[in-house]
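One structure coming up, written as structure tokens, with questions to follow.
Note that one protein chain is taken out, while the other chains of the complex remain in position.
First chain written, first letter: the chains are A, B and C, and each begins at residue 1.
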């Protein structure tokens, strides 16, 4: 391929957290350039944001429909390759469907849609169009998460028995949504966020991570969701007992009222012969615990001969040069870009490049939200995980 | 007091794990001397063990009844002050009752008895005799656990919302009870261990720790116990959702099949203003997380002005000289001994000395076992914690 | 500014380690675009590398002189703003001088030149031209390093007494330069690397970090350099006692034969009232130790109110989203870019943007190399640090 891929962005104007992250992730490896944006529904913010990102003035839009219409008619040497959607949850579905209809590949921030039904429609659309969709479940972009998945898949731990996954944050310990915190405001509002707060926002990441690493799927669950801060409209905390289809038992804990915690996603997996431990805040280390020998410290790093090709493919530097959240996010974009390049060039992508989350993960995430909300309201212990 | 306290021991012969621990704990501070023992029902082991501990030959016994009869008739300057019982679970109740009847104070290894009913009888006996009983829930002997309890009690964290307590071990990842491991054999045998394996052995420690630190009691729970190793007779793993009487929600995780883990008891508690984290394998550190300022690393150490008197009272050295499991165990014995000294001298013990686990904690432990077994068998989500 | 800055690159063809790092760092924030390159003196590699980076074919060069000549004549809307030089050490000086002469700003990988004398000439040239030079001492780009410097400057630790800085690597534990390792080959070759190996490569980073954080300069030193691997031509290990002009005493340890270490740069600084500890492999944490209160864990994160503006300016994400080596490198480029934007726009850069290493740091680095080599050969204990 002899050019960068061209990206358009919907949402992500100035001061939006996740839009900036997507742009850094897309920029990092020099494979993608941002060429158009409907960055805000506020025209002033849209213009300011577009200019500060050096967009050409006629490719700065204030509504996504106009953008998709216009851009669909661009000549081949200017036409966007894909659209990134970073609006609040309720506004993912419509632009994603329209972008696919117009022939653009799509990147969408998680959760994929507002409802499970939308997610199913989106999946059908992706399958029908043959286009590629990236769902940015960031945490599976970390090299040591990929290493963990490969080690489980290769059977070195034996059959997996236990999964403990936890995601404590503390930033919603107060009623910040009433104190001018815009992030808090939409994420705790059922009209914009969906039927779950904490479980939708971070519980889905934890569930995705557990299924990704173990290769097993949640089969039934028992949830206890809580509203810990008086006056809040959605759960800000919850715990879930899990049973997986491969026989493992597990616990998923997520909280946004774990005062003093930042973003402490962590997973532990135990099999018959050993266990794994990975923590997002020190992501370059994977502890490998063995029943019959000392614990090993596996470390991320390009060229590390002790790592799976899935791990080293997702490293940019040798060991000891810490890569972090932005690189993990960048890995999603890089793998998506490599896949698009292959499609455009008519070649076959490497399996490592194809390893990124998409609509299936999105559907399981939406179903997870439905199931934990249903279970939490039930007096029955177990709720079957059904899609 | 002008002499050491005199201890007799039931159980704890050569090669028994916990008996040796009790002796080190009792020896450490020079307040107690072992003077008699029915250390094994095997006469040869009883004799060998007694001699190796330098007991006088006429105070080495092979059955506890003879010992208690004989020792009860010793003159005042030789008479035992208390009896330590370190037999397997099923053999705690009878010697404890008899020792109390003979006027001896009692130390008993946890779980306090084989059944909840026995525990209640024992409590009645303690109250009737006015004697003192120490239940060796070791982990509440650590200075930073005491610090945690005091910080919660003093309200510096605000109202407690969340409790996560976990106790992973890996030593039962194989069917070791069939491979000549004596510890594994009795602990996985319902006739000797009781109706629960993992939850009885280590889940009770975790529950005790959570109640001790939070000052809240479990009000209802939802348990999922598992037998992970085929052929095992008792649970070797389990997870429990918790609701406390003070409003906190929690999760208790215990496993003996977490391959590669040693004895990784850990607790996290979160309140409105901050959180605490303590891990048994690095016990001299208490992380104090704050909503509005940087996390602090509180460190154990005699004379540390930032610690509660309950913490410093239980340190023997200044900061940086790590104290561990044996000192935590020793703290139980030291506080018990200080309490007995006060009783003998007719003085009032310091509140710090009185802070050790006893029959009430024993009864809650037995009830916890009953409740998690009951809940695990139920299709109802919540089981009320009843004694 | 209404466009990205335009970068040309000398060196950094395919498979070169540091060139790729510079490109990621420059790409990350969307402020810079690579437009021309003399990426290798091997024409085939130069072409391949240029094409894979999507350079226009007439801006792919095989020698830097042609590139600088040609590019100097480009029209304003295509003209490069700056040149990045990532050749081996011996080939920094000539292109840097020429680039400045042609009116380009310059980024140069450290060490700045091959000899101290060259560094002085380069400094004179920078001052004469009024252009801006960035020397990529990466480690001062980390937010928590900036935080450390500000805390020392603000006096919260009192007068600084001690500095311990260490930089262990293990990658030269064998004679890898004879086994086909290209990185090892040039770095251990005095003709390409200079008069020192380990001290030139990583000792200079450690010295720079110590001077940056303390705000003190090395006044005299006592060095012990070693060749640990038989057959090697340059030092692969060394230790240096330090005295600083502000009264601090220190130790600098650097080794490339610390088998099993990755890139474990770490610094500790102690003043009258407290100390700081920062480690490159976990760069988002700064331990702040106090004489009179518990140690605090300061954590990187945009918007963290406990951090200096110099730290938060260099964060892209909130706490708990680990940023790493590439972001630290990116901070150098971002601050350099913000400074160039201000120059171009005729505005005044923020002091936080101006905080990047340049020729003065380069000269001190070259002098450090001279001094440690001189001291190591001397029987005198102390060697005065002279430029």
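One rule holds in what follows: a contact is a pair of C-beta atoms (placed from the backbone, for glycine too) under 8 Å apart; a residue touches a chain by one contact, two chains touch by 3 or more.
What you are looking at is a predicted structure, and each value in this text was computed from that prediction instead of being measured.
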Sole contact to the chain not displayed, among C:97, C:241, C:297 or C:350: C:241
Selected from C:253, C:279, C:297 or C:354 as touching the chain missing from the view: C:253
Selected from B:178, B:293 or B:321 as touching the chain missing from the view: B:321
Interface with the undisplayed chain - residues on chain B: 2-4, 17, 20-21, 23-24, 27-30, 34, 51, 53-54, 169, 261-264, 280-284, 299, 301, 316-327
Absent chain, residues of chain C that touch it: 157, 161-162, 164, 166, 168, 170, 173-174, 222, 224, 226, 228, 237, 239, 241, 249-251, 253, 255, 257-261, 268, 270-275, 288-291, 295, 378-382
Missing-partner contacts on chain A, residue numbers: 288, 293-299, 306
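To be clear about the criterion, only the chains that are shown with their structure count from here on.
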Chain separated most widely from chain A, comparing mean CA positions: B
Rounded Å distance between chain A and chain C, as computed from the means of their C-alpha atoms: 34
Interchain centroid distance [CA atoms averaged], chain A/chain B, Å: 44
Chain B and chain C, separation of their C-alpha mean positions in angstrom: 55
For chain B, residues contacting two or more additional chains: 288, 295
